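Excluded from the complex is one protein chain; the other protein chains are retained at their positions.
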Amino acid sequence: MTPIADLLEQLLHGLTLGAMYAMVAAGLALMLGVARLINFAHGEFFMLGAYAFWLGYSELGLPYPIAALLAPAVMVIFGIVYQHTVIRAILPRSWHVQLIATLATSIVLTNLAIIVLGTQPKEVPTTLSARILEVGGFRIAWQRLLVLVAALVIFWGLDRFVARTRTGRAMRAMSQNREACAVVGVDVQRVTLVTFALSAGLAAVAATLVSPLFNIFPDMGTVLTLKAFAAVVAGGFGYVNGAIAASFLIGITEALAGSYISYAYKDAIAFVIMIAVLLWRPQGLFGRRIGI
Amino acid sequence: MRRAAIGALAAVVVSAPWLVAALVPRQQRYVLHVLVFTALFAALALSYDLVVGHVGSLSLAHPAFFGVGAYTAALLATRAGWPFLGALIGAALAAGVVAALVGVPLFRLTEHAFAVGTLGLALVASVVANNWVEVTRGPLCITEIPKPVLGVPGGPALAITTLPGHYWLALAALAAVVLLYRGLTTFRLGRAFHAVRDNEPLAGAAGIDPLKYRLLAFTIAATVAGGVGALYVHYLSVMCPEEMTVALTVNLLVIVFLGGVGSLRGVLVGAVLFTALPEVLRLAPTWRLVIYGTLLLLVVVRSPEGLESLLRRAAR
Partner (left out) sequence: MALLEVHGLVKHFIGVTAVDGVDLAVERGELVSLIGPNGSGKTTLFNCVTGYLAADAGRVLFRGRDVTNAAPHRVARLGVARTFQQVSVFPRLSALENLLVFLQQHQEERLLSRLLRTRRLRRLEAEAVERAHRLLELVGLSGKADAGAGTLSYGQRKLLAFAAALMPDPELLLLDEPAAAVNPTMINQMKEHILRLHGQGKTVVLVEHNMDVVMDISQRVVVLDHGQKIAEGSPQTIRRDARVIEAYFGR
């Protein structure tokens, strides 16, 4: 393969990673903006979504589109249950409590997954991940194209949702001033619930899109939460589009560094970027914004 | 009365090896091993509580500092042939220096963001431990770390070879950490730490530099964690990357938050309960984490001050 084609392939790989991180990071940023809460169990939403997809596609033999819709649906319900059982109890509490509670949830989910599903990684190859598009010596799996196209559609839809719909606008208002929203009659509980369901769904969509490309294993959530959070910090704490942009930056840097510098240390890249941003631009790459 | 009770407890703790030999002769080795672990974990948890309980910064980086200390001591003892005390001091200093360096950018983050940043650091440290094979030997572990020998070069030396010896060494270390903990968390220093924890803007108005005190607690805690790491590897003779994973953080969180944040007695009780109990119950690590996670979730949601406050409430 020519160096240029190799570089292009790594860039494309980085974009895929970035899309995955962005879908997780967008959910984190939404929760942070709307509910002032950092959900440490967010990576586990992705992990559970991936297993739900594996169950539907590989075990039950459902067609890809159905399995790919089923997993997010399951995770939306899971997000609602999570909101009702854990989040509602901790929302009025201090951030210490919130953090430990969500971290504890993450630990419980990860280890339950290990107990139930084992540590052996699962592979979920699909027809699209096996089929390769070749353009002038440059090869790309159709699944990757699907990831990128779907990510674009999702981020465009998310942006429209937040800007145009009643609930979306309420989310934005709450991210700016939660107290005032309660006063003027925004249904804070309902908007929080929608935010959690949406965030969980986004993570699961990411999982169904990239699972055919990567392995699934029970403790993949922790690293993912951390990388997504690094993107949230670098993107300007709670600013959704900033987090999305920073996710792509992290994904591309990781792919290039993993290929040209050191594969072993690629997981550390996100934090190097985050620390660098904190040192040089503590307000985030895109300046401080108020709201999501 | 209280003094007498503490004296009696101290006597029991110090004479534990003989008591164990008399009471459970068959399982003597196993029980002593659990006791050594308990003492080391208690010391580690106390150092962790300096940051979490007394300046209120929820750091999740403690395994990183423990690991830096453990690896430094392991390398100094095996490759450089340093004596035990040298390796111990080197390990503590290395961890402290790392903490001071990373603390500066990390404390730009506040509250939960700081927690995530420190968790990121812990993850990076564990990635390095696994992959920097030339130094850490990665998953092959550093082995054949010599047993501790107390004493200075040229002077008399005391080799710690028996389990009771290790126990007393760990106990002495714990006692030193308890003294340090008391010194730091009471009187003027403690007051300044608590002021920063309780109300940062007001602490500024009182002339306290919050960042300086946070960094101070963070660095001292890391130094202690590094020292505990050195004791740990000299006891086990081996250091592997798995010793510094997120599971260690969960352990510490459980000890501190279920025992009692910011309370010497609470943390000590927590360390005994949550180091000895799972050993005695022979829980598999995954089940232990599931149970710990659930407990943590229930307790922080129901009673944020931990068992300490539950006990106090029950006593009332």
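Letters A and B mark the chains as written, and numbering starts fresh at 1 in each.
Here, a contact is a pair of C-beta atoms (placed from the backbone, for glycine too) under 8 Å apart; a residue touches a chain by one contact, two chains touch by 3 or more.
In this text, all values refer to a predicted model and were calculated from it rather than measured experimentally.
> Among the chains present, which touch the one that was left out?
The chain that is not shown is in contact with B.
> Could you tell me which of B:Ile142, B:Ala195, B:Ala230 or B:Ala247 touches the chain that is not displayed?
Among B:Ile142, B:Ala195, B:Ala230 or B:Ala247, only B:Ala195 touches the chain that is not shown.
> Identify the residues of subunit B touching the omitted chain, counting contacts across the whole complex.
Within subunit B, the residues that touch the unshown chain are 183-184, 187-189, 191-192, 194-195, 197-199, 201-210, 216.
Simple rule for what comes next: only the chains that are shown with their structure count from here on.
> Based only on mean CA positions, could you tell me how far subunit A sits from subunit B in angstrom?
Computed value for the inter-centroid distance: 33 Å.
> Show which residues of subunit B lie in contact with subunit A when the two form their complex.
56, 58, 60, 105-106, 108-109, 111-113, 115-117, 119-121, 123-124, 127-128, 130-131, 246, 250, 253, 257, 286-287, 289-290, 292-294, 296-297, 300-301, 304
> Hey, which residues of subunit A end up touching subunit B in the complex?
On the subunit A side, the touching residues are 38, 86, 89-90, 93-101, 103-108, 110-112, 114-115, 222-223, 226, 229-230, 233, 237, 262, 264-265, 267-268, 270-271, 274-275, 278-279, 282.
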